[in-house]
Each structure stands twice: as C-alpha cells, then as structure tokens.
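Removed from the display is one protein chain of the complex; every other protein chain stays in position.
Showing chain A:
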Amino acid sequence: MGEDEVGTKKKGNKRYFQEVVDESEVKKIKHRPKIKQEFKGEIIKVEQNVQKPLKPHLKRKKGYQKYEDKRPNIPKHILDKYNRGENVEVDGIKTKYFKEKQQRKEVYLEYATEQAARTELLLTEQQGFIEADEGEVTAEYRQEEIAANVDIQSASKLFKLNLEFGPYSMRYSRNGRHLLLGGRKGHVSSFDWVTKKMHCEMNVMEEVADVSYLHVHTMFACAQKDHVYIYDNQGTELHCIKRMYRVNRMEFLPYHFLLATGNKDGYLSWLDVSIGELVGNYGTKLGEIRIMRQNPSNGVLCLGGGKGVVSMWSPKVREPLAKLLCHPTPLSALTVDHKGQHLITAGLDRKVKVWDIRSLNGPLAKYKLRLPASQVEVSQKGVLAICQGNYCELYHNLIMGENASRPYLRQHCGSFVHGMRFCPYEDILGVSTANGFQSLLVPGSGEPNYDALEDNPMQTKSQRREHEVHSLLEKIPAELITLDPNEIATVDEPTLQEKIDAKRAIFFLKPPEVQMNSRRKMKGKGGSANAARNKQIVKDQKRKEFIADVREAKKKIIEAHKVDESGEDFIPLEETKQSVLDRFKPKNLKRKA
C-alpha cells in the first residue's frame, strides 16, 4: 500500500516521515560489502545469481521432483554419433518384471550415450583443412606450397625417399608412428618416420611381395619368395612360416592377432601370431590373390577377383560369407573405409564405385576416370585417394557424393605407384612407388583426437608393453569374425531358411540305433537266444514308436501347409475340363484330373 492511500483513508496527525520529500535530494544508502565500499576504481559488474524469492505459485511441490538438467543440450548429430542403435521395443516382453527391467536398461543406455557425447567437449585438437583464396581451387596447390604455409613440424612431414630396390610396398603401424617399407628386390626397412629414426634396414636377398607390422612395431612380417618371415625391429629373423607359401598379400587383424595371407595359388591362411597356429587355411578357388583388404570393423577379408566380384572371407567358414558383383571387368583395387560402412572398388572398366558394405547394396556412387585406378584408399575422415599409374588424386567427401567433380588435391608421383596408405592420426598420405617413397600432406584426412588406450602415437615403451598384455588378454577368437560384428550381442534366432530346413529334415529322418545291454539275469532264467530275442523285440518297439512319432509330425506339417481348395479365392493352376481323349491317359494322371 502506498503512503498516499494511507493518508486518504484516515486523516490524523501527520508524522515527520509522512512528509513528502523530493526523491532526488535523498541520498540512497545501500549496504555494500566492505571490499566494495573501499574500492575507488572502476567496477566491472559481474552478473550474479541473485536468488529471487519464490512466487507463491512456483513453490516447490513436496515429494519427487524431476532433476532439471541445466547443462546445454547436445546437438542431435553428436548424439547420433555415439548412439548404438534403436531402443528395444518392450511390447513383445511378456512379464511386467522384465519389461520394467528392459525399460530401465534403456534409460541407462540413453544416459551413457549422453555422457559419452558430452566428452566431445574435451577433445582439444581440430581437424585440418585447406581454404583456397578467392579465384583459386585447392587442387591447384602443390605440396611445396602447402608445406610453406604450415608450421615447421608439419612441413617436416613432407619428404621423399629415393630408393633403388623397388617397386615398394609399405605399411604404417597402427598408431601411425612407424613406417615399414619392403622393396620387391629384397630391401626391407622399418623406421620411426616422424623422428626419422631407423629401427632396421636390410636386404633379405629374396623377392619381397608384401610387408606388414604385427600388433606392435617391434615385429613385422615379410612375405618373401617362398615363405613368410617374421623379423623383430633389429632385423633378426624370428620365424620362418613355411606353411604360408608364395604369399602375395598380407593383412594383420590386430584385435584377433591374426596374420591373414593370400597366396599365388588362391589359398587364404590365417596365422594366430600369439600361439603360432594356423586357424584357417583353405583354397578360395579364385586363382591368384592379388587384391586383398580387411574390413577393419569386423575383420572379414575382402578379396577382389578377376571376374569383378568382391568376396568376403572368414577363417572358420570355407565358403565366402558374401559375394558382390562390382564391375563387369576384373578389379584393379579395393578398399574398405575405417568405419566399415563403405567398400570402394576400382575396375579395369575405369570406374570407381562406392558400395554400402553393411547391407551389400549399391553402388552409392559411381565415378568414371580416364585411366583405371591402380590403387584406392580412404582416410579416417573419409578422404579418398585414387591412383592412376603415377598420378594421384584426392577427393573430399567422395563417399557422400558431394563436390565429386573436382579433386581436393592432386599429385604426380614421378613413377608407378605400388602402395598407398593414409597415416592413422596424421594428415599424411604415404605413397610407395617404383623408385622410392613419398609422404604427402593431406590436411583434413586424419583423426585429430586419438584414444590413448586404443592407439597411442606418443606411446612409451612401458605403455606399449602394457597395451600388448591387455590386447592379448582381449584377443577375439577367430570364430567371431562375421559380417555383423555385433552378432555375439544379438539373440540367436533361427533364420527362415533354418526353420525351413528343420521342417524338411523331418521327412528324411532315420530311426536311431538302439543300444541295449540286457541286465544279467539269474542262472537258468534266460539264455542267449532269449536275450537276443528280447533285444530284437525292444529294438522293434523303439523303431515303431519313432516311426509313428515322425509320421505324426509329418502329418502336422503337411496339414499346416495345405492349400485350402474350398475357398472362394482359390484359383486352380490348370483348367480341369473333361475330354473324350482322357481315356487314353495313364491311370495315375487320370485320377489327378
């Protein structure tokens, strides 16, 4: 209530405080904290959370209050990145208890996804890029120009090695720190390419078809003329694997500890390097294996065949898990992207195609080149490199089908390119050619934020040993190499084909053999003839019972699959008109008609 109102209501003696005072004259005294009172300088006001009294209707209700999350919402695309799939529908669950349990589980999963997505905030490194000036395009830039515009550390990553024992094959270690080169004429060398520190260099005095690091950079395999050899980082020969004969291509599956090889006779072999056993070894009947890559998301081997077919193989299944006809001509190169979503194939028909490898669909994109691509490669961030002879082109987002017309970068490598790999966790493309090796700068190709417990480029010796032990403990058995990497976490439901087969099998069941050992009876209570007869009786009885059961089961199946001929919408396959000439048909046909 204002003062005026008081005055109007009741006219009494005026008090001193009721006098109207001009407000401008009054000095307002405000209580301030002591520090502020003495402070003479400028005050920068910081907004503070002043607690306002709650309005009566906003008073908190008693009982359970839903916790209000004051953190900012996470954008949907980030949440989707961490999402492991759709929720399970609870409608199919019969009991209330398990329904609630499942619902609770979903809540936890959602929370876990959210928490994982929030860690994105902690990722410090940014992805690389090139921004072209006005009137220029990125494809114009030469490597030297790029190197001149980046920091010294990155510029030092552009280098070239002129080597004379080529053509070379090459491989980076899993953490992208080490480089392994193998020249056809026997030159093998392993070194830390960042610091340029040599681990070993030697000439094995034999033809070298392919090289690969094993789970750590201190061991590598080398496919030589006849056998596969394993060396350590001193260059000491550790093993000679004679069962891997005349190998053409090698892939190492790090989570399974399998060294997969494809040889000149079309044989695939998987060697478990932790126990030294071949877990799979069989012929593919595809002829010489020249193109072989692994799908990093499930460990399945993809072979490119001479007929334009890509076939996928697992060590425990002697048939291909899947086959995909990609080109009408022989394949020249193939690769699978880092996430295991896309398969990129190149054929002699001068086309490059992108396939969806999970649903075996496609092509999602098709590109026509001037020359057939000799190598294709995808980086962690989806930059595609295509090599045609000694000319190398890089595309940005080619898989998505954007800006496909113009390459992102291009490079002449000087001689024919034999091997090409993106360096993991670096913006580097390694190219090995007929007479050397080049390391090219490709900004934006590598994953900037590594997970140190998975692959650590800054690994110390003790960390490497620790990691080796842990990864050995978690070695995935070879049986789990399947097209769907999450198959182990799904419900084992029989497929339609299996159900049909099971039904069919009933029609061809044989009665089981009855093993019967008659009890010893007291003397004079039987005899061998009696025993034999009893045995025969029991056997016959069992067989009859079995046959009766099977007959019953068969009847049920036939009944279930009977077509209802009496229905109105039943249309017979053939017209059954009586003809005079029917009398000359054989008897069984006549009955049918």
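We adopt the following convention: a contact is a pair of C-beta atoms (placed from the backbone, for glycine too) under 8 Å apart; a residue touches a chain by one contact, two chains touch by 3 or more; residues count from 1.
Just so it is clear, contacts and distances are computed from a predicted model.
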Record-based protein name (UniProt) of the chain missing from this complex, from "tRNA-splicing endonuclease subunit Sen15 domain-containing protein", "DDB1- and CUL4-associated factor 13", "ATP synthase subunit delta, mitochondrial" or "NADH-ubiquinone oxidoreductase chain 3": "DDB1- and CUL4-associated factor 13"
Identified contact with the non-displayed chain, of A:Asp69, A:Glu86 or A:Asp133: A:Asp133
Contacting the left-out chain in the complete assembly, out of A:Val107, A:Met198, A:Ile488 or A:Ala532: A:Ile488
Residue among A:Ala139, A:Met202, A:Leu278 or A:Leu480 that touches the chain left out of view: A:Leu480
Residues of chain A (touch criterion as defined above) contacting the omitted chain: 81-82, 84, 116, 119, 122-133, 136, 141, 145-146, 149-151, 153-154, 255, 296-299, 338-340, 380, 425-427, 441, 443, 446-458, 460, 463, 473-477, 480, 485-489
